[in-house]
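Here the complex is missing a single protein chain, while all its other protein chains stay put.
The chains carry the letters A and B, assigned in the order they are written, with residues numbered from 1 in each.
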Amino acid sequence: MVGFWILAPIMVLCALGILFVRKAVHAALLLAVVMICLAFLYAGLDAPFLFAVQIIVYTGAILMLFLFVLMLVGVDASDSLVETIRGQRVVATIGGVGLGMVLVIGLGQISLGTAVGLDDANSGGNMQAIANILFSRYVFGFEVTSALLITAAVGAMVLAHRERLTPKDTQRSLAAQRVQDFSEKGTHLGPLPPPGVYARHNAVDTPALLPDGTAAESSVSRVLAARGTVRSAPATADAVAEIETQLGWAPHAGRDAAPPATTTEEAPATGGQETGGHA
Amino acid sequence: MNITAYVVLSAILFTIGCVGVLTRRNAIVVFMCVELMLNASNLALVAFAKQHGNLDGQVAAFFVMVVAAAEVVVGLAIIMTIFRTRRSASVDDASLLKY
């Protein structure tokens, strides 16, 4: 019982935390704590098989499934604080407190007495005993469960399946599209330049330079451009030089050739907001 | 040994799960709260197995876990589908089926 009294407050606190944290990821982690604590309670209740299943299946598989979906939906997604349904929180609180009180009062009115204990039932080993019951008295339910799981798997596949509305792009069709784009819009035929080409740095957030010295926007990932983390090459060079100076390294000879502030790389075409660098 | 404390804990966890379902709007968190309620009932089942000295309660808890697994698979697939079409995982956004 000592273990129970240690674990119980933790579980209640974590469960309450699920109610109040804003990020779904945190809720999932708190739920994991509750479940692992529960597993230990099972162990204390002479249910070693369920202890294992709780950790492996529940915490290990189901909760991880939750986390997968959270990743797909967006880890950052969090509830807004504004309640859309008027009075829902108050009503829910009253209902919850009422339910808890009714349950506790109901329990208080009965006395369960001393538990019989599972020593007899588990005498031949818990897992063997459960298997014995499962494949005798509950064998029909067990078989039906298999049908349920198959149905669930098929259902999940059907729901997750996306119907392809257009034929899949082949290499040939993609090549034809590129040539067509070139003829109609003058799109560059060849591969995109990698970042940092002709620049002093080849970091992925630093655009390549064109022969005339301007930045090639297409050389950095659209995601980085959208986030605004693209830096101009001179800014990066300055930052690197400053760090090297601070570290007491000798500046690299070849990199001092161009004057830092007057290069055409200052062109605003990079569009990126300068994070941490100084012009 | 008295299992009353376990059952009370189970009731408290169940109530918290209930309130969570009622208050949280992120469908995934709502689902987690449902899982919490299922786990709370599992705890009560296992505790009563101890009380009565047979393993039927544990087997029932085992079945609940299986059902919960199946439910999570389908439920999460539904949430995915909804999110894919509406770009939102809020249960309040899916409220067109009304008066």
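In the analysis below, a residue touches a chain if its C-beta (ideal position, glycine included) is under 8 Å from a C-beta of that chain, and two chains touch if they have at least 3 such contacts.
As a working rule, contacts and distances are computed from a predicted model.
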Pick, from "Ribose ABC transporter permease", "Simple sugar transport system ATP-binding protein", "Iron-sulfur cluster assembly scaffold protein NifU" or "NADH-quinone oxidoreductase subunit L", the protein name that UniProt gives for the chain of this complex that is not shown. "NADH-quinone oxidoreductase subunit L"
Per the whole complex, from A:Pro9, A:Gly74, A:Gly106 or A:Gly125 the residue touching the absent chain is A:Gly106
Going by the touch rule given at the top, which residues of chain A touch the chain that is not shown? 84-85, 88, 91-92, 95-96, 98-99, 102-103, 105-106, 109
Touch rule applied to chain B and the missing chain gives residues 18, 21-23, 25, 91-92, 94-99
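We adopt the following convention: only the chains that are shown with their structure count from here on.
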Find the geometric centre of each of chain A and chain B from their Cα atoms only, then give the gap between the two centres in Å, rounded to an integer. 21
If you look only at chain A, which of its residues touch chain B in the complex? 1, 4-5, 8, 11-12, 15-16, 18-19, 24, 27-28, 31, 34-35, 38, 41-42, 45-47, 49-50, 53-54, 57-58, 61-62, 65-66, 69-70, 72-73, 77-80, 84-85, 88-89, 91-93, 95-97, 99-100, 103-104, 107, 112-118, 120-122, 126, 129-130, 133-134, 137-138, 141, 145, 148-149, 151-153, 155-156, 159-160
Give the list of chain B residues in touch with chain A in this complex. 1-9, 11-20, 22-26, 28-29, 31-33, 35-36, 39, 42-43, 46-47, 49-56, 58-59, 61-63, 65-74, 76-81, 83, 89-90, 92
